[in-house]
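The structure that follows is given in the form of structure tokens.
Complex shown without one protein chain; remaining protein chains in place.
And then chain A:
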Amino acid sequence: MELEQTLAKYFGYATFRPGQKEVIEAILSGKDVIALLPTGMGKSLCYQLPAYLLQKPVLIVSPLLSLMQDQVEQLKRFGEKRVVALNSFLTVEEKRYALHFLEQYRFIFTSPEMLLQQQVQEKLANMTLSLIVVDEAHCISQWGFDFRPDYLRIGDWFSQGNRPPVLALSATATEKVVKDIHATLSLHAPFEFMYNVDRPNIHLGRVLFEDRGDKAKWIVEHVKKTAGPGILYLSSRKRAEQYCELFMQAGLRAAAYHAGYSAEDRQFIQQQFIDGELDWIVATNAFGMGINKGDIRQVIHETMPANVANYMQEIGRAGRDGKPALAILLYSDGDEELAKFVVTGDLPSSSHVDRYQELALQRIAPSQMLKNGELSETAFRVLDYWLHQEPEERVKARLHHFALEKYQAVDEMLKIIKTKDCLREQLVGYFGQKLQKKPENCCENCGIHYDEINTVRMKEEKKVEMMAWESRLKQLLISD
């Protein structure tokens, strides 16, 4: 009873959402915890509530500055003043102040980079924390697409003797990633909580093509007949723009979305989609983080994703309102080759290793490679980290191994696409869970009628017209 009262007192909620109570109880009993909860399911409450009961500061390590800022602001809105974000945005003066009064905060947010600084480590060593939270813990795994070497570097810090309990949080993680988290953070017999990955209201379609060229026609025909809102996922920025063009020509309200657009433009698109001004987002996998839209009815993959975890996360954006939604995966022979090409595009190659060493010998900063655009930022992070850890040959072997693992992940996805058994059972089984019950229109292999799930698109949606500048100015600032 006590927990529910605390929940009501500090957050104004009457009941917990699935998983929260189990996780919080484990933390309060002093256990390390790995909690896998999807975005939008109240992950942060899992450490926010214990902070009020444990009475000592909670340290939250978060890799994304924007995410950190969001959480700080959210806490402040709940009326919490004892919250600080120790990050690179602080001025020297602000940082000194924050460090000096560090034990007086209830919530201390920080980045892995900051945690590596000696003065921060010394300060933390001299105070008692009640809990250490590692947010977005999948970034620890060099396996994940978000690998942050600094997360590995802080591993040592966690292996120290008398540290408080650790809570590792993530939205997606395969068994392998969970193993990495466990090992890197030196967790002691952690309590593991994983949400039920099955989403019975998402129906799983799959369409096979002999000729890759037939997909575009199929997709355009499909979206002209059926209602959105929906997301079409593609494997590259260029294809996203091309498909968006096709959709607009077909009279659909669509916009392309990828990481090449400015932050403002991306936010405009998200807002238009949420406000119902757009029916289709035609995107790379950059779209989806932090999107809270309940009524997404369709998610279509033009080609296979890089791995099962990505696929589940991407289709999981459909039907959050609990109403029926449709996920369709398009596959044509040989798509796995493209997928393998894309997944290793982000990995450094052995020639990158040679180049790095060559530059280092000439006393040129290897980051020059990044400036020249010789490899991606993630690839450089991986390269830079491992070359500081191990000799050249070991790094090359490791990179080769990474590539093989990524290929293997593609093959695992492919196996599920090609199965003649129930798709849902296969997907859920991949995460080590057992399917309880098959819904009607379960999947392509069990039998599915798209028209029983999709609503028919009756007529062209009305496009938003531009208004005169005075009217818009007035609408923004005064009238509604």
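Here are a few things to note about the model shown:
The definition used in the following text is that a contact is a pair of C-beta atoms (placed from the backbone, for glycine too) under 8 Å apart; a residue touches a chain by one contact, two chains touch by 3 or more; residues count from 1.
Quick note on the criterion: contacts and distances are computed from a predicted model.
This figure omits one chain of the complex; the name its UniProt record holds, of "Sorbitol-binding protein /mannitol-binding protein", "Quinol oxidase subunit 1", "ABC transporter permease" or "Recombinase RecQ", is "Recombinase RecQ". Checked against the hidden chain, the listed residues A:A256, A:V353 or A:I453 yield one contact partner: A:A256.
Considering A:Q69, A:N201 or A:S350, the position touching the chain not shown turns out to be A:Q69 (whole complex).
Contact residues of chain A toward the unshown chain are 66, 69-70, 73-74, 77, 89, 255-256, 261-265, 267-269, 271-272, 275, 277, 466-470, 472-478, 480.
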